[in-house]
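This structure is in structure tokens; I'll ask about it shortly.
Of the protein chains in this complex, all but one are displayed in their positions.
This part shows chain A:
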Amino acid sequence: MPGVESNSGERSLVPYSLELPHPVVHSIHHGLKPPIARLSISWSLGNTLRVSVLRPPSDEDSDDGEVGGKVVEVKLSNDDGENSDATWRRIAYGSVTPFAHLQSRRSTISNLSNMSLSPSPYSIDWWEYVMEYSKDINSLLGSLDSGPDPVIDDPKMVLKRTEEPTSIKAAWELMEIFYADKQSQPWQLERLVDWLADYDSLLSSTHPTVHSKLVDFQNELSSLQVIEDDPKYWDVLSSALAVGWIDIVVKMLRLHGSYQLHQLGNRETENGLVEAVAVLISKKPRMRPGVEDGKLGECFKAKPDFIKAWENWRAQITKLDCSGFWLQCDHHQTREGLKNMIQVMLGNIDSLCVETCHWIELFISHFLYVRPLKVGLESMYGLVQKCLQLKPMLGAHRLIDIILGILGENTEVVLAECSRAFGPWMVAHAIELLTTGSDHAESLLHEERNNLGGISIAELHRLVYAQVLSSHALTWQIAPIYLSSCMKQGMGLLEILLSKLPTEHNETLLKNIEICRLYELDTVSSNIMKIAGVYHWKHGRKGCGVFWLQQARDEVRLTRIAQHLFDSVGKSISDESFKQWEGLIELLGSESKTTGGLDFLHKYRDFKKSLKQVRDGKTTDAAHQAVESLISLMKNPSTPRCFWLPLLHDSLKLLNWQERPLLNVSQTDLLLNKLQELSMAKLRPDFIEADLPSEALSCVRLALASNLGRAILEE
């Protein structure tokens, strides 16, 4: 038997996994005495495993008072360390609106382009919609805001403390940069620089980074007396410069001791050199439309302007590098440190290699100082290969494979890595970005495949995500939005999902029916109502049951229910208990179509009411009304036969009315015929005797006969 160990007390189950380096061992305490005969494991709702532990069937005589088995539910958390279940749900809720919005835009556009033969003018702007979607989704994945700026700027606070960024946001932004954001394509490299600045800290978890260097230095900073004597200061400066964090570099440079007023006099040249480097750094030309307030760098939108400025800047650096002032700089560390920084700025590969910690940093520094102009993905990938050789990364972060997939233009790899690292939510939503990236990716993801049962990769991942949603009690209502966007199998699965939801909980039932209404799934909804109807009926909530069966127009069941009801009515409708029935009868209404023979009860109630009035000594009017009700009840084919005699017996007073006969000849004939039929039926084996005195039949017959006599005389 799998997973069962023979030692008593504790049982261990070892989940099978390809990915996990260490298998996770869960102990289940089921508290059963050994031996255990059977163990069955199945998935329950969501991430819950249902483990059924069964003991061997005990002998008749051995009564050890032990239960035969137990079912244990094991909740496996999908703890990815970064996002809790609640956070995932928040993301799932938040992404519904952007996703639905994008899908409706897609269908609008495809409708428009179907109508006109010419290429749609809208298709040009499609990526703009995707960008809007991407920004909405991105905002759900956490914010990078550092909160309000402190009123007093601490000069020694070189690294702003921000909220810990999330890998999922980093991955999303990366895909946005490469696939969706066509507008900022000319300054894609600058976006990559920003990206690294935001997320380098994430890579620190597995590998030393420039960010981790900075953090270490920041911690030591307050205890340093003469900052420029510390080789670490210069090392951190060059590293930060290599990855283009120029604001931090300039701020740190200004901490240099030569800026202090009392030292300015004798370190004039040194200070001049530091300031010259700082100014040069802050004037670095950047190919981007603008920078945030307070950030440094000179921005250029047009390529020719940028190249001109770039060359100019390089010339200034070279000029400074050859300057004679270096000889007059006495402070050794300062001279060497600044010189090294100049080498970084001049794009010296060796310097860049030394100053960066891993290949992505090296890759970025390349764009900053060696080849500042945008290149195609192919040559980027070539560069990546080179950087990987120079600065291999030991422990791989989950982001790395995604980056490699993107740069290698391998859509399948990106998809697979997204799925592995971030799960179905990520894949289902990132596909929108991927398909915008290129026509190749679009056709790859939307092509219908036989090996997937005729659906596309995109649809497959949406279906998977919808499955995840529908397995949780709080998110199942979102699943229909994703399922309905799946052309091939979505609606089928939606029907299954809705049909399988529990109906016991009234609110869930109503929400379920509402979804059926929205998607026009009338058959499903009527099935659900039938299930609910039978459920409530069986649990003794007769009114509730009848209501749902009526809503479902389930005449077959209503007719069968009617039979049950008549039985209990026959026994229990005395005048006292009538109050109880009042509401149900009201609910049934008088319309026979939706009640399946239950309209009898409605008429029966009217009859009882007028009979009561008669008994209370009310007018002849009431008596006439009662007679009318009686006749219509006896004429009605839906009145069950077992009620005939009780009805007639109840009406004895009407039949023997003192003043004049209330029933005319034909009415009396009808009743006599019914009575005859009843006597015949008595001979049949399935006849059920009414709970009446034995002389009831003869009493009624006598009354009818005398009424007939009087009626004939009157006519």
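In this section, contacts are C-beta pairs under 8 Å (C-beta built on N, C-alpha and C of every residue); 3 or more make two chains touch, one makes a residue touch a chain; residues count from 1.
Rule of thumb we're sticking to: contacts and distances are computed from a predicted model.
Look at the chain that isn't drawn here: its UniProt entry, checked against "Phosphatidylinositol N-acetylglucosaminyltransferase GPI3 subunit", "Actin-related protein 6", "Putative transcription factor WD40-like family" or "ATP synthase subunit b', chloroplastic", names it "Putative transcription factor WD40-like family".
When the omitted chain is restored, the residue from A:A86, A:L261, A:L683 or A:L713 that touches it is A:A86. Residue in contact with the omitted chain (choice from A:K70, A:K488 or A:K542): A:K542.
For the chain missing from the display, the contacting residue among A:E336, A:E514 or A:E714 is A:E514, taking the whole complex into account.
Checked against the full complex, the candidates A:E220, A:E268 or A:E586 give a single residue touching the omitted chain, namely A:E586.
Listed here are the chain A residues that touch the chain not shown: 85-87, 89-90, 93, 96-97, 472-474, 477, 505-506, 510-511, 514, 517, 536, 539-544, 547, 550-551, 579-584, 586-587, 589.
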